[in-house]
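Heads up, this is only part of the complex; the chains shown haven't been moved.
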Amino acid sequence: MYDAESVWATVRKVRESGPLVHNITNYVAMDLTANALLAFGASPAMVHAEEEVRDFVGISAALVINIGTLSPSWVRSMVRAAETALSRGVPWVLDPVGAGATPYRTSVARDLSRRRPAVLRGNASEILAVAGESEITTRGVDSVHGSEHAVEVARDLASHLECVVAVTGATDYVTDGARVVSVTSGHPMMTKVTALGCTASALIGACLAVEQDALLAAAHALAALGVCGDYAAEQSDGPGTLRWRLLDALYVMDDRTLARARIEEVRSASAA
Amino acid sequence: MYDAESVWATVRKVRESGPLVHNITNYVAMDLTANALLAFGASPAMVHAEEEVRDFVGISAALVINIGTLSPSWVRSMVRAAETALSRGVPWVLDPVGAGATPYRTSVARDLSRRRPAVLRGNASEILAVAGESEITTRGVDSVHGSEHAVEVARDLASHLECVVAVTGATDYVTDGARVVSVTSGHPMMTKVTALGCTASALIGACLAVEQDALLAAAHALAALGVCGDYAAEQSDGPGTLRWRLLDALYVMDDRTLARARIEEVRSASAA
């Protein structure tokens, strides 16, 4: 479960089944997200019209909703897609990009979070904002808090929303309210490539299509992305190189690559 | 006509005249499409507002309509642009991304296909869906059929719509209902880079601006893209590398590069 072999098993299942992942995501992230999902072995589609999101959710193995460049018509589609996913048993991921930065954004993120995503993934500032921690403010889309400051809030939020919450940062924390797992991989230069958080959410979607335990799906996706980002950064002079090397790494990774994955149980369900 | 020299002649004409290609395309493909058109020697523009598409079609040498991330307001602009292109004699390309995946998408694709595009380009699933083959279903935006299964349907569709139909896949087939031409080039790794189908449609647009025979324009564009993709893939560890090497290849290709192009007449007009 919490080891490199399990990550590899999940990755192989994605590659073998090539799950169709429906994304309603932001304009900035679409290109990288689609390419990352393809390199990872999934089949991505970006579909947002109210006229077709219900039908499209119906043929998809997972749904990813990302509010990065939200507007009212897109939010209507997001709500409709989330409702469909819930009624049809399609697991979905919520990425509350920039929650806390403006009241509109926070309000949309909170409303969506109550519609039973399988996984809610954000940086510390975003998770704190969704949880309603009133003192915090999000500064744009980059976190002003370390992930370690949001772990306890994330745990309560996971219990409250009955979903898995993933707080990503230098160390990622994934919790379902009872269990808490940390994922330590990745590289600081990854923060200089736009939309890697969005990409994390998309890969979580792909893993949810093949792994029923949403905590494992999230942890495995984050571990795979982190390890690939780490390898890519080691061979990169800057974020321009990192971006394409990361896509190559997602495409060629194998069990040896993933041996670098570090997933640890911080708190077990029995301790809860 | 059906040889590498003719492909090179068409590419040179694009480079010399730098045709303005008006794109109404999807959010995922915009960046790659614009960069591919620039590397190919054309001058791309992405313009979609109803308020200006008529004026913009009027100054353009070709128009490319791609329904990848469609919504009603964009569809209104697409219809308006297609009508203008038809009335002004500007050749246009239709890319029915994901036709067959949802009723909305199929219906929009069919409606546009009846507005006299010069070329309709899609993968096998999409072309079958536009043709109304009821048993087939499209799985997202990736084809579930090989291109060879759609050749006969494509030929009938081309006759019915009075346009050229290009079915792309491991082998591409281009037909005007009478003639059928196959283009064999490209590399399997190209399916792991998002929006390369959209890019094919855009390059067809650029070639239509300089080559009146739409069947040749489509075949030459597909051959050039396939050869460049093939060269790029040979030097790539994964789809991240492939994407930027492909842009370089489009920029530097010459007659020697294109010697690798394989275009064959599968059925001639006289045989029809």
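Here the chain labels run A and B in written order, and each chain numbers its own residues starting at 1.
Operating definition for what follows: a residue touches a chain if its C-beta (ideal position, glycine included) is under 8 Å from a C-beta of that chain, and two chains touch if they have at least 3 such contacts.
Bear in mind the structure is a predicted one, so any value in this text is a computation, not a measurement.
**Q** Which total copy number does the whole complex reach if 2 copies are given here?
**A** Oligomeric count for the entire complex in this file: 3 copies.
Following the convention adopted for this analysis, only the chains that are shown with their structure count from here on.
**Q** Counting in whole Å, what is the centre-to-centre distance of subunit A and subunit B, each centre being its mean C-alpha position?
**A** 33
**Q** Could you list, by residue number, the parts of subunit B that touch subunit A in their complex?
**A** 26-28, 31-32, 68-72, 98, 101-105, 137, 139-142, 191-195, 236-241, 243-244
**Q** Would you pull the subunit A residues touching subunit B in the complex into a rising list?
**A** Against subunit B, subunit A makes touches at 20, 22, 27, 30-31, 34-35, 38-39, 43-52, 55-56, 59-60, 73, 243-252.
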